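Heads up, one of the protein chains got dropped from this complex, but the rest are sitting where they should.
Think of it as A and B in the order they're written, each chain with its own count starting at 1.
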Amino acid sequence: MLRRIADSLFWAARYLERAEWRARLVSVNHNLLIEGPAPVGNPWSSMLAISGDQELFEEHYETVDETSVLTFFVLDERNPSSIRSCIDAARANARSLRHRISSELWLELNTLHLDAKQWSAARLGTSEVFDFFQQLQERFYRIAGVINGTLPRGLGFDFLGLGILLERAENVTRLLDIKYHYLLPKVEDVGGPIDLLQWAAVLRSASALEAYRLKYGNLIRTESVVEMLLFDPDFPRSARYCVDRLETALRRVAQAAPEPAAAPTKLASDGLAGLLASRNASEVIAGGLHDFLIDVQEECERISSAVFDQYLRFE
Amino acid sequence: MNAQAVSNPVPISDAYRIASGLFDEMFDLERRPRPGCARVVADLLVREPDRLAELRTRADGMFLRMGVTFNVYGMEEGSEKIFPFDPIPRVIDAATWANLEAGLTQRVRALNAFIQDVYGAGEILKDGVVPRDLVLGCPQYLRAAVGLTPPHGTFVTVAGIDLVRGADGRFYVLEDNVRTPSGVSYVIQNRVVMTRLLPDLVRASGVRSVENYPADLLESLCELAPGGKSRPKVALLTPGIYNSAFFEHVFLSHQMGIDLVEGHDLVCVDHKVFMKTVHGLQQVDVLYRRIDDDFLDPVVFRPDSLLGVAGITAAIRAGNVSVANGFGTGIADDKAIFAYTPAIVRYYLNEEPLLPIVETHILSDPDVRRMVLRDLDRYVVKPTNASGGYGVIIGPKATYRELIEAREAIEREPNHFIAQPVVQLSVHPTLLGDTNGAGPFAPRHVDLRPFVLLGKKTRVLPGGLTRVALREGSLIVNSSQGGGSKDTWVLER
Partner (left out) sequence: MIYRIRHTTHFIYDKPAYESHNEVRVAPRTSPNQRCLSFDLEVTPKAAVLAYDDSFKNRVHAISVHPPHDELTIVATSVVERLAPRPSTPLRVPFGEFLAEDAARSAEHFEFLHPSKFVPFSERLRKFFWSARPAPTETVVEYTMRIVRYVRDQFEYEKDKTHVHSGVDDILSAGGGVCQDFAHLTIGLLRLAGVPARYVSGYLAPRAGVASDYADQASHAWIEVLLPGTGWTGFDPTLRSRTTDHHIRIAIGRDYSDVPPLRGVYRSAGSNGEMQVELSIQREGEPEPEVLRAQMQNQSQQ
């Protein structure tokens, strides 16, 4: 497979997954604001801080409020990580691959891109925003279905998968960080009603609430939520699930080489797998969840660089 | 639709106008179907003419779903269009085709010999059969191609020869395309669609298959492998998604099972060409390139070209890679050289040309120029260094102003133009967009571009691309200027 093709597949997938998680992150923040009592400080500032886009935001906006932050995260084309920009980037990468992906997938991506062009700030008003994110999430599910239902399982599928899984593992840690690090700075609230409400919202935004209840029952405990989103081998948006699938995809890619050899990418994915295997939820919470999440993100970054160096680097 | 044996050909109704002075591909002057056409006429035009519109709608849907589109130059991204398709097939009977096939084979072999000669010994120039200055002064004459002889001397792997049929019913060559001729994907797709639309009629008519073309092309390409390598790596080099023929590049690479690469997917190392794959560099032996010479190698040609592969010319010289078509083939389809093609056939093959060419006047000759300028409105004037129907002036249709401008341009740079008499292209019954009560179909002008593959064997794809000018009276059949296409049926018997 040509590097150019693999690279476009990888990035189309990453951008698509990134767009989906941006939607998840923004909507969980939004839900928490509506459902819970007012948190300490400006919750939208926390959101900006965690996204790493604070500086860019401040270049273009005067005040940090719901309207400006929503616009910035959803619509603003000056923000390369806005949902609209991510969809554009995913579609641009897919365009040069039209002949390599299914026409169904192209149609879905292109339609989403055309719709995103039409989005206006009015859709983000309080009365509509819930529907907006709901519908957007359904679009992403449909695309995932089309990917799974129409693409042959070859190298192309694996590079697509690598993009999705790396982006997903990174973003599930961001979601946890929003709740744990920024929304609840007061120790005495831990385990209180606000805390529980917020954890429920986090689970819901990861589409994990129902799966959680099936597994752990009605009682929402911090430890179990962390267990589910980081260490559960079966839940499709847990970090552990992602790394298992990453290992499989990387193995398949390496085996497709004319002369299969030990690949540096395996070393990198072993790093993340090892990190996740070395702790459990209670240890992680006791040792500082935020730091652990940062470690996971760094391991993801390491895998990403290894994939790039090994398979995608063009020059 | 049920295909019946047609014993008694039915004349077409009076609603269909048989134009005088034009050759109708389907009917003679007595309104009777020509040889081989009776079944199509009976089944398609006489029995259920109202079904034609439905067939076209279904065909359009199939083309869209298959993604058979082309890009139009000068329009925004997303302006991919389907090439309008006419469901009434053009039929060529076996005897007519046999003559054409022989003429095309002869012609392409001679053009290839010409290219080999002008970049080699130059015998034809020494013998004065083609003027030396015409060749050396031609923008298509590529000095970098001197001494670059491809394996087996095959410069032209793929040729598309544009033919028109005159009022006398004979086919004439209008133009040769021996650089990167396109359109063959439509030939194959048109047949796929027709076979789905009218399976019984296709089968009963005994239509010769076109589906072997990609396999034949691949075989011809493999023959070019340096050192006669037995399982060479072949790739198709495309300028990219914005090229008007990108769909065809996708289609052919899929059909041949080869990689579709862009210039930056390739790199030259030690005078060898490699593809950048996820598992490292993989050597390429043969490139079917759909990029013009000028853009192929920034070291030798345009240094600003980003489409090509730096160093590929040296790799060819080193004998480590072959490209098809070869460098510099444009010298053989230059519009001024065209006038000499009958002499070229005689010179290299010692045979009389089987296919006549449309009379062509070289305007650098002052006497000829005077004659043409006197009756400019009776000629088609073509620039010698453009393609795609841009910049062509059709005398009888030109405005006064256009004629004045053409005259000035010719007088300024007579070497840059040729003139041909207006050829009355033959007509073919074609489904109308808007019937205006005239019946569902009417005669429209058509041409024919057969495709010839040159290699150890010379193969002519049965039929070729029939392009049709959809506007009444129009002679311009180019897809970029309102033309459509028809399936072309060469009959087995």
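Everything below uses one rule, namely that a residue touches a chain if its C-beta (ideal position, glycine included) is under 8 Å from a C-beta of that chain, and two chains touch if they have at least 3 such contacts.
Not measured: the values here are computed from a predicted model.
**Student:** Out of B:P35, B:G137, B:G169 or B:G482, which residue would touch the omitted chain in the full complex?
**Tutor:** B:G137
**Student:** In the whole complex, not just what's shown, which of B:A310, B:M371, B:L403 or B:V422 touches the removed chain?
**Tutor:** Residue touching the absent chain, from the options given: B:A310.
**Student:** Of the residues B:M62, B:V299, B:A343 or B:M371, which one touches the chain left out of the display?
**Tutor:** That would be B:V299, which touches the missing chain.
**Student:** Which candidate, B:L111, B:I124, B:C268 or B:A406, sits in contact with the chain we can't see?
**Tutor:** Checking each option in B:L111, B:I124, B:C268 or B:A406, the one touching the absent chain turns out to be B:C268.
**Student:** For chain B, which residues touch the unseen chain?
**Tutor:** Residues 131-133, 136-137, 143-144, 146-147, 267-271, 298-300, 303-304, 306, 310-311, 313-314, 317-318 of chain B touch the chain absent from view.
The rule we apply is simple: only the chains that are shown with their structure count from here on.
**Student:** Would you mind pulling out the distance in Å between where the CA atoms of chain A average out and where those of chain B do?
**Tutor:** 51
**Student:** Which residues of chain A touch chain B in the complex?
**Tutor:** 1-4, 6, 95-96, 98-99, 103, 155, 159, 253, 256-258, 311-312, 314
**Student:** Quick one: which bits of chain B touch chain A in the complex? Just the residue numbers, please.
**Tutor:** Residues of chain B touching chain A: 65, 67, 240-241, 250, 254, 259-262, 264-265, 275-280.
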